[in-house]
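Notes for the one structure printed next.
Heads up, one of the protein chains got dropped from this complex, but the rest are sitting where they should.
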Amino acid sequence: MSFLVELLIIIILCAVANSLLGIFLVLRGNSLISFGLAHSILFGIVAAYLVVSQLNSFLLLIGAAMTGLVIVSLVELISSSRYIRYDAALGLIYLTVFAVAIILLTKYVDNAALSLNAVVTGQLVYTPFIRLTILGIDLPRAMWILGFLLFLNIGFITLFYKELMLTSFDPTYAKIIGYSPQAVSLLLMALTSLTIVGSYSVVGAILVVAFVITPPATALLLSQQIRVIIGSTIVIATIGAVSGLLLAWFLDISPTGSIAVVYGMGFLIALMIGSESQLRQQIFSTEDKIPPPPNYLIEHGGN
Amino acid sequence: MSEKIVLTIDDLTVAYQNTAVLWKVNAEIPTGSLVAVVGPNGAGKSTLIKTIMGIVPKNFGTVRIFGKELNQIKKRHEKISYMPQRGSVDWSFPLTCLDVVLMGRYGHIGWLRRPSEEDRKLAMEALDKFGMTDFYDRQIDELSGGQKQRVFLARSYLQDADLIFLDEPFGGIDARTEEVILDLLKELRDQGKTIVVVTHDLSSLQGHFDYAWLLNIHTIAFGRPDEILTPDNLAHCYGGTIHSYQEGSS
Partner (left out) sequence: MLRGHHPQLPGGIFLIGYTFLIVSGGAILIGLITGVLSVFFVARQQSIIGDAIAHSTLAGIAMAYLIFRQQSRLLLLIGALLTGLLAVGLIQLVQTVSRIKTDAAIGVVLSTLFGLGVALLSIIQKLPSGSQSGLKHYLFGNIAFLRLTDLGSILILDLLVLLLIGLFWKELKLITFDREYAKTLNIGVQRYELLILTLVVVTVVLGVEMIGVIMMAGLLIGPGIAARQWSNHFGQVVLLAAILGAVAGLSGVILSATISNLATGPTIIVIMGIIVFISIIFSRKGPLLDYFTYLKYEVQVDVHETMEHLSSYIIKHPRGCDIREFALKEEPTEPQPDHQLSDDLHVLYHLGYIQPQESGNWVLTFKGMELVEQMSQSWEMSQ
């Protein structure tokens, strides 16, 4: 496979894996947890690296994901107490954890994969050089990991579809009839955490949020039917990733930034022409354009 | 004559951030009855239901359903059903009416398995009972308030539990539909189910409900509507007074 094709596949896998989970995070109103997870995960990666001194173990992946999950759970716990309000907790604790990670990174780590640059933008263009052979097939490691994660996420959504929808829509009722919203939530967070860790080498620790939130948000502007939402999220995520990457390729700019901007443009367009967006009505509506209700016409002689 | 008691509440007290929401509430609900819980805003009616359901923690007191504590009840979806107030759910969620009503069968279906054709058929029947058949594939955010209410009711109905709690089910519903629903509830009561309804509408109590429960942070009165809906009791419940923990009845 050519270099560019491999890049494209990797970025598409990354985009779809993240945005699929993002659909549910956005629907639950909890999408910024991906921000918090990404920050905490960097800490996990750096800490694990300092202990293990190499970035290539799967244990690192799991450990970092768990660190992210643990920190997020702790924050959820603390924020339900009276001393700190939820959004403030989100902002500060993750930022502090992230800051510690950056300090450790700049002071003790001398690995290009953990440079400031890598953290902010990821290193998509280097990913095809780190390869992994499984069952005789030689592919970039990121492709294996993200492919596997995509498979996991699709499996999760398919198997737990009704549990996801139920616990997201009406967690109270879910508990009453014997389901566990906490379990579903935990699973969702765990998978998100894993996916963000897996995406780190591709898009870094900050802009991954763009992949998780923007394509689903865009899809929500286009339709209110869940099947269409899921389908269009996948399409938007893919097309956005591909065009962003190609744009970056030809303009020689950061691919992650470019993709984030393309996603944003897509969102803006959907905001303007999407059927679920009221923008046009708000700007252009005048009285003439609103048809009178049927009973008005009857009362006033069909005028 | 001792009827079977399905729900026993003893000295139930719930405080939230130093505010008493429920204070030493006592009650015994007989099986197979239609009970209305009435009281002013902030009286704790919704909290009462939520505490019984285990959604809100209690400070002290006991609640026993079918003689057991809540967490000792197996197959809860068959025993208890709860319809929350309309506002407590995210109506912008991308679900159709059928999707929501079908959730009434989820307890029966269990983890990981998908709803079957049979489940769908039953859900459509439930929708039909509440006159919402044509809306089955409509998105829930397109519904009017009363229609949303009926979808919720259909879900509860489909669940087919023995003890049913409805929190303000008549909000946004016209009088005719309310009559229809009350008749449905009586049908369920005749099947042996117990139904507890939190409602604002005092006028519906006579002639429909077996028992009325006047609540304002603690029980003011409990009994047959014509017996306990006296002007005195009503003033005490609604009239802007502080309720002495000493239940003076002189």
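Going in written order, the chains are labelled A and B, and every chain counts its residues from 1.
Just so we're on the same page, a residue touches a chain if its C-beta (ideal position, glycine included) is under 8 Å from a C-beta of that chain, and two chains touch if they have at least 3 such contacts.
Just so we're clear, the structure is a prediction, and the values are computed from it rather than from any experiment.
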Which of A:Ser2, A:Gln54, A:Thr158 or A:Gln282 contacts the chain that the document leaves out: A:Gln282
Touch criterion as defined above, residue of A:Gln123, A:Asn153, A:Thr195 or A:Thr256 at the omitted chain: A:Thr256
Chain not shown: contacting residue from A:Gly29, A:Gly155 or A:Gly231: A:Gly29
Residue, one of A:Ser57, A:Ser73 or A:Thr96, that touches the chain absent here: A:Thr96
On subunit A, residues whose C-beta touches the chain left out of the figure: 26, 29-32, 34-35, 82-85, 87-88, 90-93, 95-96, 98-100, 102-103, 106-107, 116, 120-121, 206-207, 209-210, 212-214, 216-217, 220-221, 248, 251-254, 256-261, 263-264, 267, 271, 274, 276-279, 282
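Convention: only the chains that are shown with their structure count from here on.
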Complex contact set, residues of subunit A against subunit B: 27, 29, 82, 159-160, 162-163, 165-166, 168-170, 172-179, 220, 223-226, 229
Residue numbers on subunit B that touch subunit A, as the complex places them: 17, 53-55, 75-77, 80-82, 84, 88-90, 93-96, 99-100, 103, 106-107, 109, 111-112, 114-115, 139, 141, 155, 159
